[in-house]
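A single protein chain has been omitted; all remaining protein chains appear in their positions.
Then we have subunit A:
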């Protein structure tokens, strides 16, 4: 099963990298970008076939390693 995980900064947390993207897009002439927020995308190929169990495991992975839950949110998509 494939697990696709998006990790993003929580609302309101300063995103210096997003700020740099926004600023650079502007200076390259891409007008009209009001805000840029960036995060990371992680894809795992896991042996588990039961969706509920897989979600439980991946959630634990996010809590322990993949996301810094103090400042980041995560979302998990599973695909057989």
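As a working rule, contacts are C-beta pairs under 8 Å (C-beta built on N, C-alpha and C of every residue); 3 or more make two chains touch, one makes a residue touch a chain; residues count from 1.
The rule we apply is simple: contacts and distances are computed from a predicted model.
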Fill in the blank from the handout: Among "Putative spermidine/putrescine transport system permease protein", "Dipeptide/oligopeptide/nickel ABC transporter ATP-binding protein", "Phosphoribosylformylglycinamidine synthase subunit PurL" or "Cytochrome bo(3) ubiquinol oxidase subunit 3", UniProt's protein name for the complex chain that is not shown is "Phosphoribosylformylglycinamidine synthase subunit PurL"
Completion exercise
Logged for subunit A, residues touching the omitted partner chain are 10-16, 19-20, 23, 68, 70-71
